[in-house]
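Contents: one structure, followed by commentary.
Of the protein chains in this complex, one is absent; all others appear in place.
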Amino acid sequence: MFEYLITNYNYMVVVFLMMMGLWAMIAKKNLVKKCIGLVIFQTGIILFYISMGAKNNSTIPIIDPKYGEAAINYANPLTQILMLTAIVVGVATLGVGLMLVQRIYKEYGSINEDRILEKFK
Amino acid sequence: MADQFLVLIVLFPLFVGLLIPIIAYFNKSVVWPLAILSLIGSFWAVFNTATQLLKLDPSSSISYYLGNWMAPFGIEYVVDRFNIMVLFAIICVSLLTTIFAKQVIEKELGDNAANFYSLFLLFITGLLGITITGDAFNLYVLLEIASLTSYGLIALGRGRALVATFNYLIMGSMGACFYLLGVGYLFIKTGTLNMDQLYDVLPLLFDSKAVLVGFVFIILGMWVKMAFFPLHSWLPNAYSLAPTAAACLMAPLMTKVSVYVMIRFMLNVFSTEYVYSVLTINNIIVIMSSIAIIAGSIYALSQKNLKKMLTFIIVAEIGYMVGGVWTGHVDGIRGAIYHITADAFMTLCLFMAVGCIVYRVGNDKLESLKGIFKKMPITMICFLVGGFSVIGIPPTCGFFSKWYLISGAFNSGAWYFIIALIISSLINAVLFFRIIEIGFFGAMSNEKPDYKSLQSIKFNEVPINMWLPLVIVSMILIILGIYTNEIMTNFILNIVPMM
Amino acid sequence: MIWQFDILLLTLVVVCGFVSLWIKDLMGAVIVFGAYSFLMCLVWTGMGAVDVAFTEAAVGAGVSTIFFIATVFHTSRTIRYNKWDLSTKFFSSIICILMGFFLMVAIGDFPAWGDALSPVNNNVAKYYLENSMEETKVPNVVTSVLADYRAFDTMFETGVVFVASLVIFTLLLQSDGRKKLMKSAFQKVSFLNVSESLIIRKACGLMVPFMQLFALYVVVHGHYSPGGGFQGGVILGASLILLSMAYDIKKVFARFHMKFMIKSLAVGVLIFAGIGLICLILGGNFLDYSALSKLFPSMGSIKSRYNAMLWVEVGVALTVMSGMFAIYTSLSSNGKFEEGL
Partner (left out) sequence: MTIVSNLPIYAMLVSFLTIFPIIIFGKNQNVREVFTFIAAFTKLYILFNLAKFVLDGNVVVCKLIQVLSFISIDFKVDGFGMLLAIVASSLWIVTSLYSIGYMRSLKEHAQTRYFCCFALALSATMGVAFSANLLTMYLFYELLSLSTYPLVTHNQDQDARTGGRKYLTYLLGTSIGLVLPAMIITYNLTGTLSFNEMGIFGNSIQIGTLTILLIMYLFGFAKAGLLPFHSWLPGAMVAPTPVSSLLHAVAVVKVGVFCIVRILTQIFGINLLSSTHLGTIVCVIAGLTVLVSSLVAISQDNLKRLLAFSTIGQLGYIVLAAGVASKLSVTGSMLHISMHAFGKITLFFCAGAIYVATGKKYISQMVGIGRRMPFTMVAFFIGSLSIIGLPLAGGFLSKWYMVLGTLDVGKSWVMVIYLISSFLNVAYFFPIIYKAFFCTDNESLFPNEIKEAPLAALLPPLVTASITVALFIFPDIFLNLAKIVVGVN
């Protein structure tokens, strides 16, 4: 059990983070909190990818004659590249989201979903 | 040069999309012709690819290795008979919309027009890329390009568009995240992102739970993106409040491309064996889509606003396609695939016509359509052709997709799906004939016919570059319908493996 | 990887995430969230993903925290209105728990954490590690995969930054109108809003050149060490952000104004895509850098790959720098471009 916990701890954290993020995206009424939830969700996924690319007893994926040519000595580069992309995409989405929050505040004077909906009525 | 057409499809709109913000500082008037030129270039590339492809064996595909790195290591572009059809639909829709949109964009957006065109072209780039790519992660990046541009395009709309966009952003990001998560679950078991390689590796892993979760999340992500009921809540507001040009482009394409991705994953990444035999969730999903169809139709019936009504029709149409694919019978899948193209043009036709009406009348409330038949006969006739196609009246293409969908449902015993389809057709008939009635009869509750007021309505059609694309689309609807058999035998027949 | 350390960090990450969602004060939440990102990048460093950690440190802990702060600054800081909506909370909890359960179940099916023999680490990734040196002469495999093997992804990723900046510009312009903006931002220079703190200004004046120098180093040296276009670009952007925070947003605009920003955004992506296009014109596939050796016969195909990657990284850095700065200025000035934070 303990073994299982250790070997899978970060996957569980991933799931927790994603649950948290998703919950915030759906249930939170404050738009900024929704954005935070979105980012938490995204970092959860990034953590997931990075975790699957980690190797025991390995170093960073920069080929160094000191460690030799064997692939087993280096962490997985592919997942890292994918996640670099995901981070940049995430921050771009966040920027657009926050900009929308600001404009919504400007037009409706609130960043609370319920209150904005009330103003429509 | 000859073998570069695959990448040129994407490059034309990409480059012009990037150049437009720079060019607009010098000369704004060249932006529109430039955008059209780039799309014509892209169309030319698609056309050439298609001619190359049609010379080959029906089940073969053309691959293109970006950066000349072989498939699993680099990113691969693949064109086969499935996505060439979707590519055609995308490029035709975007070309026609761009021609159509000139006045509308100038009227609605003013100073922002140049940036709008840039986003517009990048959105098209994203969709073309999604369709053509053979790499699961590349698809995610392009999906995000398409999504971000669509947030921008929608937020430029009127009224509550901002709030609608924010909702769309949250839901859309959620969908993209689900997709990425699903790809991650596949990736952890297979170590590859290339769709062809996934197809080869996955059969060994069919009993893996991780693969199941991966599959479910990819499908779920696409459901969010395509607004499958009950995940549709973002769509109606977003599309009805968006600027006309953006709605004309997005409503036909975004959801259809998501459906395409779903079908692609079901058929070409997971196999039909996995989807229909290993998993036994067909019936549940067909029931869900039946509910989606009926719910979408009923919502559409309760709308008083033309654009909003159309958006709910889209929700119902999504149910058609999802249900059709999941019936698990060859006919249903074929119908769904055919319906991707058909529905893209149907939706385009309707949205364009509404765009014309809004351009002339000023709003899109149902009661402002009084006597519109006399005022804008060309627009209304095209609108009706689109409407007939949605209802499913031959020889428009909507009839033939319905034919295949019902056949598929019948053969797989999904009678509830047949009933849902029929009910939705009937409701659509009511919807469109309500509009015919309003447009034909003028006054709403006048006891005596007021012929004078009818005669005083003047012919007031939109400019030619608006109605001509509309006429072309409505012709396409009929032509597609008439040539159903050709499309089926040349394209769709070979995509769907016999089961 | 030291598992005790990892577990500690991960637990802290979860706690931070939870706290940032729980606190009512938005500014506090945002600050805690910055800490969350920072801890997260420590976790990733621990797993050997230095490039990602680098980016996250710059993007997550740095720039996006500033974005959040700018937004909170321009909207409202406290959550005043809070209706207890039980059904939504209940419903969403059920959805989340279902999803969590579903995901948890599949965890048992994963290869163990850190298993060097898992499919992920062997299939394609192994090829990159073993052949990158030979095929590109770039020791940092992340860079070679990013800028060459999967360069097409990276190009569109840069495109995403472009699109996001463009969207933000366009939308904020829509609310104010271009004319008013130009006047207020570039003609009426008012000194009233200039920040007062001399210490900060001087410190920034000292720091910024070094930051930019470091950023350039990160961009150029990405072939050999962690870093590259993204990280360097973000740091460059951050230096500009720092400058505009210490002084005034107008001061930065005077040197680096909006027209230029949009252009450099586009130019960055165009450099990337243009290099690809040149390859295509020279007879290779799109982004097949080895075709460039036809243009410069002195370079072999490998050397030309190596050099092309450098230029591509410069393009990325340009776009990311302008992108980050553009988003910051738009957000911090609420679209008016008059005063920052």
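As written, the chains take the letters A, B and C, and residue 1 is the first residue of each chain.
Methods note: contacts are C-beta pairs under 8 Å (C-beta built on N, C-alpha and C of every residue); 3 or more make two chains touch, one makes a residue touch a chain.
Quick caveat: nothing in here was measured; it's all calculated off a predicted structure.
Counted over the whole complex, the shown chains touched by the missing one are B. When the whole complex is considered, the residue among B:L19, B:L301, B:I418 or B:L468 that touches the unshown chain is B:I418. Within the set B:I391, B:A414, B:L477 or B:V496, the residue that contacts the chain not displayed is B:I391.
Check B:F47, B:Y199 or B:W403 against the missing chain and you find that the one touching it is B:W403.
Touching the missing chain, out of B:I62, B:L366, B:M475 or B:M488, is residue B:M488.
Residues of chain B in touch with the missing chain: 388, 391-395, 400, 402-403, 406-407, 410-411, 418, 422, 425-426, 429-430, 433, 436-437, 440-442, 445-449, 451, 454-455, 481-486, 488-489.
Basically, only the chains that are shown with their structure count from here on.
Chain A and chain C, compared by their mean Cα positions, are separated by 13 Å. One simple way to say how far apart two chains are is to compare their mean CA positions; for chain B and chain C this gives 32 Å. Along chain B, residues 137, 141, 144, 148, 151-152, 155, 187-188, 193 each make contact with two or more other chains. Touching two or more other chains at once are residues 103, 108, 110, 118, 120-122, 124-125, 128, 150, 153, 157, 160, 163-164, 167, 171 of chain C. Chain contact summary for the complex, chain B toward chain C: residues 4, 7, 11, 14-15, 18-19, 21-22, 25, 64-69, 72-75, 109, 111-112, 115-116, 118-119, 122, 129, 137-138, 141-142, 144-145, 148-149, 151-152, 155-156, 185, 187-193, 208-210, 212-213, 216. Within the complex formed with chain B, the chain C residues making contact are 102-103, 105-106, 108-111, 118-125, 127-128, 148-153, 156-157, 159-160, 162-164, 166-167, 169-171, 173-174, 177-178, 259, 262-263, 265-267, 269-270, 273, 277, 280, 284-290.
Within the complex formed with chain B, the chain A residues making contact are 18, 22, 25, 31, 34, 38, 41-42, 45, 48-49, 52, 79, 82, 85-86, 89, 92-93, 96-97, 100-101, 103-104, 107-108, 116, 120.
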